[in-house]
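Take a look at the structure below.
Only one protein chain is missing from this complex, and each of the others stays in its spot.
Right, chain A next:
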Amino acid sequence: MGENVDRLRPTVEDEYDDTTSEGSTVNVDPKDEAVDGIEALVLSFLTQLDSALKPEETQEVGSGPTRSKKKIELRIANRTKQARDGTTTVRALKFPQRFRYASSRPFAQLFRVMDIVHEAVINEVPVTKRDIYYRHASLFKTQATVDRLVDDLAATFNVGRADLNVRASPKGLLCGSCIQIRLEDGNVITPSDSEACLIPHAEDIAVFDVDPELSWVLIVEKEAVFQTLCSSEFTRLPEIGRGIILTGKGFPDVATRVLVKTLASNLPETIPIMALVDGDPSGLSILSTYMDGSTAMQHENDKLAAGKRIKWVGIHLSELSRLGVGKDSLLPMTSHDEKKAMSMLLHDAPPYPDTWRKELVHMLHTRRKAEIEILASAHSDNSKHSGCPVQPLLSYLVNKISLFSTNATID
């Protein structure tokens, strides 16, 4: 059964092994790896096809053409499972299979994606996942199929998605005049304190310039909150010093995560990097994506996971009664929230921090969650300074940022 199965890029590995065994560091261009990987997979397919179609030698004369019993099998990475020793597991695409519909479709989809990606890399013209989908929508049926195949290919060849020359449209927003982004093509992006700009793709960025006056970084989950802060020029409030705010508009895309990771790795420890998310299971899930990465992009975690540097500012259910928010302002949990909360509580590889689990248990017990907007209903007499903004969200954040800034300098 297994005689026609081919492992991924065996020849490619051998080639490069020779050059690196001398001890010299040869920089292998990942784009070349991608091209070689694609070509190797195609070769493997063609080899198996050829072998399957060869007539059997023991065939009796005159018995007519018989169906070959051989199967073609291609293996690509399975990103959702991790083998015990940390290597990526593989899943196999087999042809033919006993499906009701034509079993050639998965192969056709894979090959079409490989075709487009191959062209993109060779011609140096980037494509987006949406482009790929629309080039042959009837074959792919859903965008998710394309997304999955592209990421699987990247994981199989052990390259980043950007090395396949496939990119997503940028989603994240950035605001604050303390940072400038210099692009590879020479342009410079200068976000202001009152207007947001899109966070560009990591591969287009040459360098970040950060003003030494920068004293805090805030990540917010929702665009609406981001816009409120932006229009109040929150990054320039005298009480807390200058800062930058960014949002991934929900679950962050790769470009946003790369920016956060870069800031986390390079800014001095005295500058707190804080996250404000909804007090519900998906808020915590988003926080976890910034800190620990996502299952889909596990293979690129070292570029994307910002780690413990990110501080969870709020919303904590446990602080709401102190802030004067009544229980009736809380939103009921949906069954989706419940399932998510339970699965996060029972998740143990690695388990979430105790503070998160405590909040999730309280959410489940009260069967309520809190969105950031709930602060608007808080009757706070927390304004300590006369110049402090009256709007509850702003005063909440001013207090938190002052707290985290002090703690950061003490550490």
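We take it that contacts are C-beta pairs under 8 Å (C-beta built on N, C-alpha and C of every residue); 3 or more make two chains touch, one makes a residue touch a chain; residues count from 1.
Everything that follows uses one rule, which is that contacts and distances are computed from a predicted model.
Remark: of the listed names "Ribosomal RNA-processing protein 43", "Histidine-containing phosphotransfer protein", "SWIM-type zinc finger 7 associated protein 1" or "WD repeat-containing protein 61", the one matching the undisplayed chain in UniProt is "WD repeat-containing protein 61". Only one of the listed residues, A:197, A:224, A:345 or A:403, touches the absent chain: A:345.
Which of A:321, A:391 or A:407 touches the hidden chain is settled by the complete complex: it is A:321.
Within the entire complex, the positions of chain A that touch the omitted partner chain are 321, 326-328, 335, 342, 345-346, 357-358, 361-362, 364-365, 367.
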